[in-house]
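Sharing a structure with you now.
A single protein chain has been omitted; all remaining protein chains appear in their positions.
Coming up: chain A.
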Amino acid sequence: MKEALKIARKELLTYVREERILLMVLMPLVILPLLMNLPFLLLGHYYQQAENKQQVIAIKGVPQELQHLLQRAKFVVQHSQNPRQAVQERQADVGMVYAEGRYTIFDRNSILNQQRSVATERTREVLQQYKEQVLLERLQSHGLELADLEPFAIEIQKTISEQQQALGLLAMLIPFAVVGLVISGGQAVALEATVGEKEKATIEALLSAPVAPWKLLLGKGLAVVVAALFSAFASMAGFALGNVFVRHNFSTQIEALPTDIRVQMGAWALTSTDLATIFFTSVLFAFFVTSVMLALGIFARTYREANTYLSPLEMLMLIPFLLFAFSDYVQVQDWFFAMPGLGVVVAIDTIVKGSYSPWQLGLTWASTLAYGLLVLFFAFRNFSREDVVFRN
């Protein structure tokens, strides 16, 4: 066991020496959170500015009463022969024309932008207010109230769990991130510890040392598992810390965001039990991935060969992601939970959504462990066979 730890330590040291340590820390803790949050912050900043700014509205044919309402809503009202052109030429933030019983609002945003501009939204609100005012006057002349026009209310509610709603985009991202980062995080160490030793011929000195093959494998495996889990959970920490940091320091920008965008941004809403369950699932997955990589790494003669084997496997791993992207239309079956890789994705997905069942989780855990042990057996067999280790 002591030897295995020494071996693991050396593998990690070699890995860290490759000047990857900076990337290993910067990537999950700085770059990822930045990429996640910067768009929201910029958008929030823009909305905030737009809200405080006096908006210019170009109008034509608009009645006096509505003009007053617009002014009260902090609009600078400009009369124009062609409000549409005024908006196009950026002389006004929004335009409004009244003709033949129809109000037309001219929005400035490009066709690619799904959102309407802040000025447009505000104009619409004013117009709605004016409409209700006119309506009320007419109703009252007939002895009716506004409420008489709405005999019942309509509401649409999402059935997804509160936790999933609270997590927003994070709910979608976490299963991707954990599975993807466990794979990519372990790979460099696994290859360095296997084909790397072959290419540098250090494997001869290693194998002629009085250390049992299973201890060598254990040491190397330990290093790969640690690197894989570090990569996945440093990123999770990055998501969580980034989210908390942004919410704490940029609350005004976030408040300024329209509700639907704010919901997307999400908040770190995982309980510690969820985290522990995800961690345990990831440990098993990392064990499986490590076995696969060591088995292939020992079999391959060169880095290039190892990559030839690993690339299609990684492509296979993308299939769950595809399925996952269509999750609104695919009915998740129990057997999904027993598939290698796919099981882990759906399992973590259910944990995140707060809708997991012990039976399904157990299926994923047991199957992942079984696959891992099976592949480990091959890795071990490869490792003790000279015609594999010294393939020429």
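The definition used in the following text is that a residue touches a chain if its C-beta (ideal position, glycine included) is under 8 Å from a C-beta of that chain, and two chains touch if they have at least 3 such contacts; residues count from 1.
The rule is simple: contacts and distances are computed from a predicted model.
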Notebook entry, point to check: The complex lacks one chain in this depiction; which UniProt name from "Acyl-CoA dehydrogenase family protein", "Fe-S cluster assembly protein SufD", "Daunorubicin/doxorubicin resistance ATP-binding protein DrrA" or "Cytochrome c oxidase subunit 3" does that chain carry?
Noted result: "Daunorubicin/doxorubicin resistance ATP-binding protein DrrA"
Item checked: Touching residue (missing chain; options A:Glu51, A:Glu65 or A:Glu204) -> A:Glu204
Check: List the chain A residues touching the unshown chain?
Finding: 3, 6-7, 10, 13-14, 17-18, 200-202, 204-212, 386-387, 390, 392
